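Remarks on the structure that follows.
Missing here is one protein chain; the remaining ones are kept as they sit in the complex.
We call the chains A and B, going by the order they appear; numbering starts again at 1 in every chain.
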Amino acid sequence: MSNIAVTNAATPSAAGQPFGARLAAGFVNRLVIIVPYLWLLFFFLIPFVIVFKISLSQTAIAMPPYTPVLDFSDGVSGFFAGFRDLNFDNYVWLTQDALYFKAYVTSLIIAAISTVLTLLVGYPIAYGMARAPATIRPTLLMLVILPFWTSFLIRVYAWIGILKPEGLLNQLLLSLHIINQPLVILNTYTAIFIGIVYSYLPFMVLPLYSSLEKMDYSLIEAAKDLGCPPTSAFWKITFPLSLPGVIAGCLLVFIPAVGEFVIPDLLGGSQTLMIGKTLWNEFFANRDWPVSSAVAVILLLLLTVPIMLFQRAQARAQEQDK
Amino acid sequence: MNATWSRFNVTSIVLGFAFLYLPIVLLIVFSFNESKLVTVWGGFSTKWYVSLFHNQGLMDATWVTARVGVISATVATVLGTLAALTLTRYTRFRGRVLFSGMVFAPLVMPEVITGLSLLLLFVAVGLDRGFLTVTLAHITLTMCFVAVVVQSRLVSFDRSLEEAAMDLGATPAKTFFQITLPVIMPAIVSGWMLAFTLSLDDLVIASFTSGPGATTLPMKIYSQVRLGVTPEINAACTILIAVVAVGVIIASIANKRREVQRQLDERAAQRG
Partner (left out) sequence: MKSLGSIRRDFAPWNDPSAKPYIQFDNVTKKFGDFTAVNNLSLTIFEREFFALLGASGCGKSTLLRMLAGFEEPSAGRILLDGQDLRGIPPYRRPVNMMFQSYALFPHMTVENNIAFGLKQEGMPKADIEKRVAEMLKLVKLEQFAKRKPHQLSGGQRQRVALARSVAKRPKVLLLDEPLGALDKKLREETQFELMDLQQELGLTFVVVTHDQEEAMTMADRIAIMDKGEVMQVATPAEVYEAPTSRFVAHFVGNVNMFEGKVAERTDKTTRITGTTGAQIVVENGAAAATGADIIFAIRPEKIRVSSKKPADALNALEGEVYDIAYLGDMTVYHVRLDDGQLVRASALNAARVSEDPLTWNDRAWVSFRPDAGVVLTR
């Protein structure tokens, strides 16, 4: 009986602490969560709902240039009646016009190829950095991060002067007599690849470096000691252990590259087709908000899986750090 | 160590860094070009910098960008720090999965989507596009970056420091302001710098959310770039690079000095 009494008396409660203090502490705790939560709900999540909503409306010559749908201004019944006005014309339009389909597919392919290229360029750099003497590693790390701090737009712009027909690259190659006709690189897909690899390289190198740097070099020595030649030690030990970095780096390059606008616009010219550019043009040139919203919704759906993979990788990395 | 730091490693680093820096170096070099042709060297000149300062449109855009950057970075730092605290300290509350999703997704979300969706929100709530809307948009984007930076510091934060403070009689609020905040301050400062730079750089989101009278520098540069490459833009870009690079280099040298001093102190302490 006494046992039961003890158990009852001990239900966890913060009795003894002044009521006001407890209330304040609870309030502050909640505020820490609520303020950023509400901000992101309002400025990140709700906008997507609006994008979805507008993608189901029709273009109108007005401001804003779309017909209202699912509006509460007519009350709840009006809201439900509004479902009848929903139209999927914009989506039908997207499937009918081969241009959009091509733009999506091209974007995914360009992003995928660029990701692989970035990995191929970034891995040796990250590996070299991780194996560098510990004293110069922080400097190398800073040198990789520094371009990231300089404007993306400027870095893309810098390539125009290099790649254009009378640009620096062609001048160099012509003067060395490697070629006798200027190469056409600017306004081609090649220029886009160069631009993406160049701009996103730090995003690839950093996660690769952090997973390679953590690796214990004695593992390689152990593998060699056990009779494994260096190349095979790389593929059997180093590469598998750097996989988290590879995955994180690839996702960090791939996802934004699919929707990239600045690079195809400045380096790809009018001939190349990418979905980010298509969306921009629908919005700014054609002022067709509903169609550009539909384009965005489909793009988002395409990226849902990679984004979720990225989040899972983030969460796992966080667990490991603990 | 020499065996592992092989010729292959050195070569790949040298080539990699050449690839990263050569375009920027060329851009800077040609900003001092006498000739109007960007790619033909016509002698050294600083005339493009002079003409830059007489370009009123560019100057206005710079001023807008600086204000948007400072305000949005500051607000984003507060919100991002709160978000980081939430992510590391409150492991169990309803909607946590959604919350962490909303923090990490903007990091990789294509900017055209973020820009478009924010614009449609501002239109839906009847907010006129301009200075305020760009600032709000930049806060939303950059707070997530701040959250990630601060969170990575908080994960390695020794919680016993806070317990020690409370054990010595400091209330939770005092503990936060006297212990937690000073200790994570370097991460908060670099979060602010990151937020400021991102805001300074952004073209796409600003293009969607900005309105008349609130043209930012990247928007201005972009509209000129579309018309062709000119030494004047090179000069503008060079200044922008210089400002950021000087800031980052000073910060990292100061950091490095502190670190070296710290190591010396520690070694001295071990001896003495």
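The definition used in the following text is that a contact is a pair of C-beta atoms (placed from the backbone, for glycine too) under 8 Å apart; a residue touches a chain by one contact, two chains touch by 3 or more.
Since this is a predicted model, take the numbers as computed values, not measurements.
Considering the full assembly, B:I179 is the residue among B:A73, B:I179 or B:M219 that touches the omitted chain. The hidden chain makes contact, of the residues B:L22, B:V50, B:A164 or B:V189, with B:A164.
Although one chain is not displayed, subunit B still touches it through residues 158, 160-161, 163-172, 174, 179, 182-183, 262, 265-266, 268-270, 272.
Note that only the chains that are shown with their structure count from here on.
Note: centroid distance subunit A to subunit B, computed from Cα atoms, is 16 Å.
Against subunit A, the residues of subunit B that register as touching in their complex are 1, 4-6, 8-10, 12-13, 16-17, 19-21, 23-24, 26-27, 30, 38-39, 79-80, 82-83, 85-86, 89-90, 93, 95, 98-106, 108-114, 116-118, 120-121, 123-124, 136-137, 139-140, 143, 147, 151-152, 155-156, 171-173, 197, 200-201, 203-204, 207-208, 218, 221-222, 225-226, 229, 233, 237, 240-241, 244-245, 248-249, 252, 256.
For subunit A in complex with subunit B, the touching residues are 21, 25, 28-29, 32-33, 35-37, 39-48, 50-51, 54, 64, 121-122, 124-125, 127-129, 131-133, 138, 140, 142-147, 149-155, 157-162, 164, 166-168, 171, 198, 201-202, 205, 217, 251-252, 255-256, 258-262, 266, 276, 279-280, 283-284, 289, 292-293, 296, 299-300, 303, 306-307, 310-311, 314-315, 318, 321-322.
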